[in-house]
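Removed from the display is one protein chain of the complex; every other protein chain stays in position.
And now, chain A:
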Amino acid sequence: MNALQIRNLSVSYGDTRVVDTVSINVVRGESFALVGESGSGKSTVLKAVAGLAPQWTGEISVFGQPRSKGIDRAFASRGQMVFQDPYGSLHPRQTVDATLSEPLAIHGLGGQDARVQEIMAAVGLDRRFRFRLPHQLSGGQRQRVAIARALMLEPKLLLLDEPTSALDVSVQAEILNLLKRLRREKGLSYLLVTHDLPVVSFLCDRLAVMREGKIVETNTVDALKRGRMTNDYSRELIEKSALTTSA
């Protein structure tokens, strides 16, 4: 069974079609990357899966369960999203404790205290940060809180939208290591959106390259490392990336 199956997904804003008949399968336990330039529609695919872009057509199913277009409480416990900028995605007036407890309260789950402590330990946040506000944390700590929040309902699929591009390289390394460890420990599947190919190389198994709303190539990360991508545009993207990032 696939963790995530997307078939012929199209999303339009008004007359502009930003995602055009995209199909993706993320196998259970796999880490899959969507790469492309800004405006290629890669983030919109994530938003459609998360329920933040309701005007889509096609089929989306998560662990075999089709996703409805409205607010889907059952989906929330199967898949969660982590956003690019932790400062923008955390409530500025809520403590870490409140942020982490809220999903449990919404879903009527008990044992909040133990669960909050457990998840904070899992993402490597010290206990003393529990009653702090987002502005009292560093960028890396904030992103840890955002990841912890996404994990509160024990989803098996994480949608990651540029989770490290707002962070320093040294902090990026910590968060990437954390994501890799959590995937191993909790058997998670990832759908990662990024334009940073080295991050894909570190964290993912397969990738799809998007351009103007369409997928131009789906291949293994191994092919990316060996320079065996087949599509001309994919190769162009890799070349441009090699000019400005590490070799």
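Here are a few things to note about the model shown:
Going forward, contacts are C-beta pairs under 8 Å (C-beta built on N, C-alpha and C of every residue); 3 or more make two chains touch, one makes a residue touch a chain; residues count from 1.
The rule we apply is simple: contacts and distances are computed from a predicted model.
Set against the options "Nitrite reductase large subunit", "ABC transporter", "Extradiol ring-cleavage dioxygenase" or "Extracellular solute-binding protein", the UniProt name belonging to the omitted chain is "ABC transporter".
The chain omitted from view is touched by exactly one of A:30, A:161 or A:196, namely A:196. Among A:143, A:172 or A:234, only A:172 touches the chain that is left out of the view.
Taking the complete complex into account, residues 37-39, 139, 168-174, 176-177, 180, 195-199, 201-202, 224-225, 237-238, 240-247 of chain A touch the chain not shown.
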